[in-house]
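Removed from the display is one protein chain of the complex; every other protein chain stays in position.
So, chain A:
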Amino acid sequence: MDRGLDEHGPAVTLRERAARWLPFTVPALFLAVFFVLPAGTIVLTGLRPEGRLDLGTLPRVLSDPGTLRVAWFTLWQAAASTALTLVLGLPGAYALTRLRFRGRAALRAAVMVPFVLPTVVVGSAFLALLGPRSPVNAASVALLGEAAPTLDLRRTVTAILLAHVFFNYAVVVRSVGGLWEHLDPRLEDAARTLGASRWRVFREVSWPLLRPAVASSAAIVFLFTFTSFGVVLILGGPGRATIEVEIYRATVQLLNLPLASVLALLQLAAVTAALVAYGRLQRRVTRQPLRSAGSTARPPRTVGERLFLAVNLAVIVLLVLAPLLVLVERSLAVDGGYGFAHYRALFSDQRSTVLAVAPLEAIRNSVVFGLAAALVALVVGGCAATAASRPGRAGRVLDRALMLPLGTSAATVGFGFLLALARPPLDLRGSLLLVPAAQALIATPFVVRTLLPVLRSIDQRLRDAAATLGATPRRVWREVDLPIVGRAVLAAVGFSFAIAVGEFGATVFLARGQTPTMPVAIFRLLGRPGVANFGQAMAMSTILMFVTASAVAVLDRLRVGQVGRF
């Protein structure tokens, strides 16, 4: 069906053919140069230690019980983290997009903040919240007296799972919520009128429509947690390791590239299997008319709805806001009291060293790199989403392939960049282009995931009608697709900006010393002893939070054309 979409005229010129293939070639080239080439180079280097292919390491590593234990832990903690994030995030997505309440816009921006925070900062906040001196324990002592049990979740799997929810809650809320807020509520209302229970309405009306978006966000969360690094090391304790941690050790510490390559192949195999499984879930897509976001939300009406909202707000406060507040509190703590001394110190240029972190400059670098990466991701991801929304296999394969970088070790990609992009014609050593390129690699799948469900749900008849009336493909896109995907594009920009700003693993390899981003600046401050350095790192983290939240809030408020009026 719908083949006619591409055959809009009898005379297909070269230009038109090029235009039709462009949505494939741009993302494919990007992926080839910035992912396949670097990752392939480093894996092949590892498999050819003496210049000849030597697969002897393969069976040795794969039969080692230590490797199997690490692989099993990686898999189950990722599955458990994904399940927990979905269980908490799906109701959250509904609450934040379909119910109207005061502070909703601010909360929607706030849940994006975790993305940008360096793991080491978040880890520190979680240790404070999960340790014996946490407010939870203080409260239980106040209630039950000294005999109260002390809750200490430091260095447990529970701590890892909670931190994974913290980091990924926004993935579910924003990508599922992004679709949910466009679903026509009249469908649900009709089902309710016919006597269906709320649960049944969800199961039989909303769920089939949301399923592609749920599967998308589940896949992203799974890939993110599958390659979890800092969270596992800091909160799980050094005894726990994921494949990602082992690849990092083998590459960065031991310089054992054969081992790193085999582990990278193992990781790739698991990630590919996950993506194939996800592809099956995606196969059946239900098209439905979308409504504008503003028209679907309404205030909670019944007691049950208010309770539902309250529970979701409590989850957000406890799991997402509390760790952020710990950081804000620490940034203000000065010598037994509170004040702005750390902020003043950050802004008064007292350290005249080359790498002294001038906050305004770090903010500027972060914003410039973030915007550059977001635009690259928007172009690459927008093209890929366009390609994948068309009938045919190539687009779908491209779509899955673009998700591979999410499930690939940052050490593999980072070191791969250094090895593969160091010779003419691609000598990018020291080039600032590498930073947004690496960041866009991670951000692109989010753009695709955000745009694709919306693009797919556009009624093909609208396009056909426009074409029948004489519109060129370009005009059809501008007049039909663009107004509908407008909101989603802005959401995608916000998403990729946040991801780019928070990206650390590759940035730290690639950024030149004179252009530190905020996460790099925080990392530098935390690497030094001294109360002032710690306080200023916390102040810098707080600034980073506000910059991100503001950027996302502004994007959320932008409107594109007359969205939804069609």
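Here is the rule we use: contacts are C-beta pairs under 8 Å (C-beta built on N, C-alpha and C of every residue); 3 or more make two chains touch, one makes a residue touch a chain; residues count from 1.
FYI, contacts and distances are computed from a predicted model.
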Hidden subunit of the complex - UniProt protein name among "Transketolase", "Probable glycine dehydrogenase (decarboxylating) subunit 1", "Glutamyl-tRNA(Gln) amidotransferase subunit A" or "Thiamine ABC transporter substrate-binding protein" | "Thiamine ABC transporter substrate-binding protein"
Quick one: say which of A:L117, A:L223 or A:A440 touches the chain that got left out.
-> A:A440
Pick out which of A:P49, A:P185 or A:G237 touches the chain that's been left out of the picture.
-> A:G237
Out of A:V176, A:I247, A:A388 or A:V489, point to the residue that touches the absent chain in the complete complex.
-> A:V489
Out of A:R98, A:R211, A:R449 or A:R524, the sole contact with the unshown chain comes from A:R524
Which residue numbers on chain A touch the omitted chain?
-> 15-16, 18-19, 22-23, 25-26, 29-30, 33-34, 45, 120, 123-124, 127-128, 131-133, 230, 233-234, 237-239, 249, 251-255, 257, 335, 341, 345, 352-356, 365, 368, 371-372, 375-376, 378-380, 382-383, 386, 415, 418-419, 422-423, 427, 429-430, 432-433, 436-437, 440, 473-474, 477-478, 482, 486, 489-490, 493, 508-509, 511-515, 523-524, 526-534, 557-561
